[in-house]
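The structure follows.
Here the complex is missing one protein chain, while the rest keep their positions.
For subunit A:
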Amino acid sequence: MEAELAEVRDFLARHAPFDRLPGEVLAALPRRCTLRYERRGSVVLDVGDHGDGLYVVRSGAVEVRDETGELVDRVGTGEAFGMSSLLEHRPTRYRCTAVEDTLLLVLEPEAFDELSRTHPDFATFYAATHHARLARAIGNLQRATSGSTVLGTRVGDLLTRGPVTTSLTATVADAAAAMSSAGVSSILVVADGELRGIVTDRDLRNRVLAVGLSPDSEVQSVMTAEPVTLSIDALAFEALLEMVSRDIHHLPVLDDSGRPVGLVSTTDLVRLENANPVYLAATIGAQTTLAGVIAEAPGIHAVLGQLVERDVSAADISRVATALGDAVRRRVVALVEDELGPPPVPYSWVVLGSAAREEEGFTADQDHAIVLATETDEAGDAWFAELAERVTSTLEQCGWPRCPGGMMATNPQWRLSVGQWRDRFADWSREPDPDAVLHSAVFHDMRHLVGDRRLAEQVHQSSVAMASPRLLGHLSRQALATRPPLGFFRGLVLERHGEHRDTLDIKRPISGVVQLARIHALRAGSPALSTRRRLNAAATAGLLDPDTAAELSDALELMSYVRLHHQAAQVRAGRQPDNNVAPANLTQRQRRHLRDAFEIVRTAKQHLADRLLPGFQ
């Protein structure tokens, strides 16, 4: 008889993300664990260790600290650590110390990998924990120099909308209607542009309804006159202090000239703490309707904005952005599949482009496709067409525009069986006309998202194996055609015409590095997807000088950093994020570094041209 490890199973079942696993999967897990006991003060896992698996705290507590000894997380009963090495397949950067006598349940790495593959929610949960710890570790480093914390955010940065206002002589009924239609719980009373009072939900209850006051009474008779206010430069921490000490929940914010510009509520402060990838990924994963996912998706920009503010590296922000994007995409595909019923044949929903490379930022088009286990009949194709259309239109409502080039699963051209995909790559490799070159570049960046992972992996591996020297030559030529900015204006080339006059399109040099890395990785036969991994693979294969690979990685980090800060500022200002950076907004040092980065990209391209395209140029 199979021993029933009910105590261990029931324990796991009480804690996320195990609580979402099906009963039979859960019941098999205890056998893949070992138990360890660690005395208070003993180091369980140290910087540089690979670890033995996923460490789940059965009882006790463990502190996670970064290399500098700063606290990154405290892990209590039912929570876990050690996922960084499992996800990154490299030694941990943390020291994990038992701070109480601790019993640990250690899940073997193979089981962790299997669960991550078969249960995307499981993978997302730990990826989010990992990224959050990483962000905190990096935040620690940053705080050591800048003294900023979450609550060190400026009040001005918390304002999400302008003030909702009314006048002294408006009726209480009018004020209530204005609050209701704006969906706010308080309204500012303004006269001659100056703040005179505030009316909150609580006032309407206590000073109007409870005492039977007429709704036609004037606002000034029920408002709190001369309310406590905050300056736009105040810290979130100060806002919290005011609220707690005075037991109030709303604080009007005034600009330098004393005019009301908005309002901070306790909810904003709570949200500030919650602007954390872990909470968001969990919330998205818990949505049971498409409308629910659509409502949560805008939270991604808020989280990314926070990370930018905390000066997290561009590489890490991009990975968080992709992980959160994946959470939305996975949930949407799963929910649409629920609506449509089981698929006619197994499939893999794949993402392309920056999502595939885990290099998303604030702006990304939808790029996706479907890999089918076998070709389908008409009815089968209709099912996938419907899946693609519903997913695409939902993602559009979540904030990802449709791909203008039609590189989406809605296009029947990009819903192919494994065999058809292979034929397609073979054609592109044999006859690299301009379209083929473009397509092969797009579809070489392919990553499995939902469904049967092996299908996507088969196609991706074939695509790498089939890249012919001819195709590589054409890809290189295409890469060289998009030139990094030359002809400097104060060191930077600017767009000369149109809406984006006097700005710099930062996307072009970023694409330059991406293209270079893709070509070198294909030459090395590496299936790596992220630009950094591709550069490393090329260096390891001896195709790229290791210094050049490192320089290109640094250049990518710098350019992405500038882009993320630019886009975060646009999002904060309520504008659509774009790639057009105004050099006037950059510091002298940033400009110098950008120019160096462009030079690195330019030189690397020249080397590629010399190597692959003798006689070209």
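General observations
Heads up, the rule we're going with is that a residue touches a chain if its C-beta (ideal position, glycine included) is under 8 Å from a C-beta of that chain, and two chains touch if they have at least 3 such contacts; residues count from 1.
Here is the rule we use: contacts and distances are computed from a predicted model.
A single chain of the complex does not appear, and UniProt lists its protein name as "Exonuclease domain-containing protein", one of "Xanthine dehydrogenase family protein subunit M", "Exonuclease domain-containing protein", "ABC transporter permease" or "Rod shape-determining protein MreD".
Contact between subunit A and the unshown chain involves residues 1, 3-8, 11, 30-39, 42, 58-60, 100-103, 106.
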